[in-house]
Every structure is written in C-alpha cells, then in structure tokens.
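Removed: one protein chain of the complex. Kept in place: all other protein chains.
Here the chain labels run A and B in written order, and each chain numbers its own residues starting at 1.
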Amino acid sequence: MQTTFEIVTRGAGLYEFTRDVAAWVTGTGLLTLMIRHTSASLLIQGNADPGVQTDLMAYFQRLVPPSDHPSMAYLTHTQEGPDDMPAHIKAALLPVSLQIPVQDGRMRLGTWQGIYLFEHRKAPHIRQVAAHLSQG
Amino acid sequence: MQTTFEIVTRGAGLYEFTRDVAAWVTGTGLLTLMIRHTSASLLIQGNADPGVQTDLMAYFQRLVPPSDHPSMAYLTHTQEGPDDMPAHIKAALLPVSLQIPVQDGRMRLGTWQGIYLFEHRKAPHIRQVAAHLSQG
Partner (left out) sequence: MQTTFEIVTRGAGLYEFTRDVAAWVTGTGLLTLMIRHTSASLLIQGNADPGVQTDLMAYFQRLVPPSDHPSMAYLTHTQEGPDDMPAHIKAALLPVSLQIPVQDGRMRLGTWQGIYLFEHRKAPHIRQVAAHLSQG
C-alpha cells in the first residue's frame, strides 16, 4: 500500500503533517515515509510547545550558516543562492526517511511526537513524501 | 510481530540493549526499532572500546551546549531546565528509528555494532522503544 503526500512550503521552517498520515494508515504493520528531495528533511519532534520548532530552526541556521557567511567561504556549490548548499548539508544531517510501527490503525508515536517536513530553502516549494505501509 | 522494550536510564549517556533485542528476534525479515520520545535517541555504534561511548557523549555535549551556556542564549524553550532544549536538538540530529535485516534468527549487524539508547536528559527516565519485526 503506497501513496504520496504533497506538502506546500512557504519558506524555511517546520510543517507538521501528522494528521494527514494518521488519516491514511490502517491495520497493523510498518509505515515508512521518504522525502523525494535533497534540500528538505523529515523529522519526528515535540509538538507541544511551538518554541521547540523555533529553537530547532535557530540552531540549524547557526550550525550550517548561509554560504555567503565568512565561515562558509570554502563552499563551491553556490550558484543557486546562499541557502542552497546549506540546505543539502541539513538534508544530510537530518532524516530522509521515517519508520513508524502501526497497530490497529494507529501509529505508535509517543504522546509528544509529531511528524514534520523541515523545509531548508527560502523559496516556496511543493514537496513530495513517498509513503509505504506494510501489513503484518 | 510487535513489542515494546523499556530501558531505564540514570542520566545522560549510552545504554546498550543489543542482547534484549537479539533474544526477541526470530526467523528472517526486517527489524525496526523506534523510540517514543523526543529527548533521547537510538544509535548503532562501536561496542568494543568504552572510550567510543565516552567520546560520543563529550562531542555531542560540545556540539549542543546547555541552554544556560552563553552561545545558546537565543534558545526560548528553557522552562524545563538547561538540558531540555539541547536534548530535543540531539534527538533531531541522531536516529529516532533503526532498521536491521534479520536472517535465520540473527540480526545482520557487523562485528563491532551494538544497539544503544542515547539518553540526553540528566534526570532518570523510563524510555520506551517500539519494535516491529516483519517476516520474509
């Protein structure tokens, strides 16, 4: 059982889509989500305090500064703008895919776990997430 | 086939539970482990020299300092203590889930690979790891 989720992004940030996934899963088995891009990531993170998402954004902006920042002068892949290569680096550091056991139609996420798409580019994008659900 | 492993932690550090998982897997298929928390991680790492674990701890403490460290003054999610938001950041950087092929009742881990829970919080916790084993 496979599908594709499309997530519309309006610049860098975390976009929760837990409800879309929850509405799709069924039965008992294993859910896999895989992002089909190299400049955005998937993430399971805390969905109680929005400050967690703000702080994650801020941390990764500092860990991987734009390529026009003096500390990043060694980067060569800069043609598509200062947020391009840092987006690839963040996409290497953060998950490309997520796996979540499913039981009786419900994902076995913890109480505070939500599913996010982490957009690393400034420009708006339509992002595709391939989904696979095995039964058993 | 699903179960839940519970790992009791006594502060930040790596806790190996390879043997518990090895005792549970059977047949031939795919094992998935997923941690049901956003302030601890799963990790496959070297289990020969304990220095590897000490050094991993030390590195991640420096990469993500406590929120009362001057370099982290921009963080906002600080109500639950200086180790709270750094724990979320480490949980974003390190695996939420692990997948290991299983053959004839044995995980196909390399000689030096062990399965760890990486606790990021200072206080003791009981951590739940959801496990799924598909056959075939």
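Annotations
Everything that follows uses one rule, which is that contacts are C-beta pairs under 8 Å (C-beta built on N, C-alpha and C of every residue); 3 or more make two chains touch, one makes a residue touch a chain.
Not measured: the values here are computed from a predicted model.
Of B:P65, B:P101 or B:P124, it is B:P101 that touches the chain left out of the display. Looking at chain A, the residues touching the absent chain are 2, 30, 32, 34-39, 63-64, 74-77, 85, 88-89, 91-93, 95-97, 99, 128, 130-132, 134-135. Mapped onto chain B, contacts with the missing chain fall at residues 28-30, 43-46, 49, 51-52, 54-56, 58-59, 62-63, 93-95, 98-101, 103, 108-110, 112-113, 134, 136.
Simple rule for what comes next: only the chains that are shown with their structure count from here on.
With centres defined as mean CA coordinates, chain B is found 20 Å away from chain A.
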